[in-house]
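Quick one: the structure is below, questions incoming.
The complex appears here minus one protein chain, its other protein chains still in place.
Labels run A, B and C following the written order; every chain starts at residue 1.
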Amino acid sequence: MIKQERMKVVRHKQIADDIFELTLIGQLSLEMKQPGQFVHIRVSDSFEPLLRRPISICSIDPEHMEFTMLYRAGGRGTKLLSLKQPGDEVDILGPLGNGFPVEEANTGETALLVGGGIGVPPLYELSKQLNAKGVRTIHVLGFQSINNVFYEKQFSELGETYIVTADGSYGTKGFVTDLLAQLNPEFDVFYSCGPLPMLKALEQTYPDKKGFLSFEERMGCGLGACYACVCKTTDAVENDYLKVCSDGPVFPRGVVAL
Amino acid sequence: MIKQERMKVVRHKQIADDIFELTLIGQLSLEMKQPGQFVHIRVSDSFEPLLRRPISICSIDPEHMEFTMLYRAGGRGTKLLSLKQPGDEVDILGPLGNGFPVEEANTGETALLVGGGIGVPPLYELSKQLNAKGVRTIHVLGFQSINNVFYEKQFSELGETYIVTADGSYGTKGFVTDLLAQLNPEFDVFYSCGPLPMLKALEQTYPDKKGFLSFEERMGCGLGACYACVCKTTDAVENDYLKVCSDGPVFPRGVVAL
Amino acid sequence: MNRLQVELPGLSLKNPIIPASGCFGFGQEYAKLYDLSKLGAIMIKATTLEIRKGNPTPRVAETSSGMLNAIGLQNPGLAHVMEYELPWLEQYDVPIIANVAGTDTTDYVAVAEKISTAPNVKALELNISCPNVKCGGIQFGTDPKTASELTAAVKAVSKVPVYVKLSPNVTNIVEIAKAVEAGGADGITMINTLIGMRLHPKTGKPIIANGTGGLSGPAVKPVAIRMVYDVSQQVNIPIIGMGGITNAEDVIDFLSAGASAVAVGTANFVDPFVCPNIIDELPQKLDELNCEKISDLVGRSHR
Partner (left out) sequence: MNRLQVELPGLSLKNPIIPASGCFGFGQEYAKLYDLSKLGAIMIKATTLEIRKGNPTPRVAETSSGMLNAIGLQNPGLAHVMEYELPWLEQYDVPIIANVAGTDTTDYVAVAEKISTAPNVKALELNISCPNVKCGGIQFGTDPKTASELTAAVKAVSKVPVYVKLSPNVTNIVEIAKAVEAGGADGITMINTLIGMRLHPKTGKPIIANGTGGLSGPAVKPVAIRMVYDVSQQVNIPIIGMGGITNAEDVIDFLSAGASAVAVGTANFVDPFVCPNIIDELPQKLDELNCEKISDLVGRSHR
């Protein structure tokens, strides 16, 4: 169920250039089930900034009533968020949207998880759940540069993990698709979150594979009421538009016009 | 000289209902000389709230580069200010305006200081300076109720001090003028800061005494540039209007139309 | 006695709090969070004759204490609203105010005639003030004569009272208000959004794909208050006020300015429970003001 709660900061630290890892505690964590869902965060009690920020759930720890997100402190709102100290409260609305379908990978199968930059975080909970179910995971994670890389160790513990950087300062140089071309991995289903060009390239590289992609769009309500976050669909779909916040953010391949 | 500085909170505590005592450290303290001057405070780095808040200087401690103010956390801005912790920075512009003329009381003379509510604070530095110069001070301080009373001890250490509360819950019941009528004190000059009706009553009670009154008005710039804070003058004055921020906030009696 | 009760043409409101059109969809999303029967009424998303796909994205941008939107009246069209959305809302004890939009008079009249027959639609809100569509919308709301004629045409077919939603993007809003009153409007709702724009700091191009967007949120409240203040003194029909309401004090401000009820838009995005929260806070606010019933506050700014 969607809840609103003032959750408490448990841990908060910077883990790469501008990238923060924030762990919150509260009842709301118990509502989180599906990887790829997101929360909508109010970073300030004032109207400056006014709107909530959508951030993906990166990992869920129901035992401790905690969940963790990773975010890039880029603009005004996320910079304010980065100032929160352990013990401070953060107004969270969530869990929102439809995440990655874990059920689409069967025990014994292999899943390819491809993340780009700040699209990497939701893949972590996904990978945990897939592995728990006995699905083998291959992780291909792309970043700008060595200073932007995060969570390599965490993913490595779950499966084969490849890092790509655009400037070649760490791992393989280039885009995730360059590495995939070399690697030519065997897999049954792919899941991805990252910049549009990456999602597009993936769809093209694997025209016959089952795949699920997570999208971003600027949001108002985050609930499906305001029509701010729509995305254009392909001809294959009956609806002309879908809402990223409530129909997505994860859609099967071929649904969203890329 | 007027300066702008991010000063550091040294001490901050609540001393009565909604009344806070805030001590700041910084170079700017060294510019403060005259009691009755004020500082203009930006309580937040955001635009919510937008405007600075004018607060009187309550005491100056140049030796430690500190100054202290007392304020009532009533509205949005002052409530935010009340959340500042020791070590936090506060954006201060000051010292501003023309304060109480200490030179108008001569050594050996007696000064009557009459304060009402949140008009009491600037009288404290005034009393300190008058006493330092050998002027005897009588303090008559009016408050709403017992829970609003502050700085009785501090003023008592400097001279005779009388507390009046509107509801009689502490000290004498009534208004400061009621007590003054009973007390009928001997004095050479009076200084006052407080609500308009109090200032008016004082002018009427002592038609022949030398006196100085401090005024309040809503401000924009605090510097004299925007004409927000003007007050109407009496016929005795050539200018039709005076600016509370730069011509005042303290004016000799008879200048401002009451 | 219900201290929060408000009686308006066609509308018997258990309290004056109404989610604003376009900020609450057709209620389904917020129904997951609280009981919609708690609300005074619901202003549903603008409905047009045909399905509308709206504008390209990005459709929203944040501004200081406000936001811009250019949704472009996306909606599933009259038939779908009649067949699914309105019947679904019947499970709640809450009057519906149907926001009606169109490209020309024929459109408006067709939607109004049909939608006003739905059993739970107790009033229409004629949207002559949407700044985000190329045709229809705002140009009906900036010329008094056009506004008056459209009002009359819709009044002629509507089965329920008609409220006209005014645009703040005009030189003289009182003139428009009087014109729609003369055209037969039963009430006025105001204000719609102010036209605004935000540019991308790097590219210098508008962030919103449509270029301009409608400004809403706390930033516009002072503009809305003065317009309600001015209009309420010049017309004899009631006003539903809106623009930047986020809490019970804002509601009191709008009533004081001369509105009889209010709508809450953008604030639903900031706090999805804002409407029920305000409703819960209002009785205490009335106590603080020594006010027995909320309707006593209406217009006290100019009394």
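We adopt the following convention: contacts are C-beta pairs under 8 Å (C-beta built on N, C-alpha and C of every residue); 3 or more make two chains touch, one makes a residue touch a chain.
Everything numeric here is computed off the predicted structure, so don't read it as measured data.
Taking every chain of the complex into account, the chain not shown here touches A, B, C.
Note that of C:G54, C:G244 or C:P276, the residue touching the chain absent from this view is C:G244. When the omitted chain is restored, the residue from C:I225, C:I240 or C:I294 that touches it is C:I225.
Contact with the chain that does not appear here is found for just one residue of C:V6, C:V109, C:L150 or C:V170, C:V170.
The chain not displayed touches subunit B at residues 1-2, 4, 42, 47-52, 93, 217-231, 240-241, 246.
Residue-level contact of subunit C with the missing chain is found at 63-66, 68, 142, 169-172, 194-199, 201-202, 204-206, 211-213, 215, 217-223, 225-226, 229, 244, 249, 252-253, 256-257, 289, 297, 300-301.
Summarising the interface, subunit A meets the missing chain with residues 47-48.
Everything that follows uses one rule, which is that only the chains that are shown with their structure count from here on.
Any chain bridging subunit A and subunit C, meaning touching each of them, is among B; the list is complete. Chain centre most remote from that of subunit B: A (centre = mean of CA atoms). Computed from the mean C-alpha positions, the centre of subunit A lies at a distance of 36 Å from the centre of subunit C. If you average the CA atoms of subunit A and of subunit B, the two centres end up 56 Å from each other. Contact with two or more other chains is made by residues 47-48 of subunit B.
In subunit C, 64-65 are the positions where the chain touches two or more neighbouring chains simultaneously.
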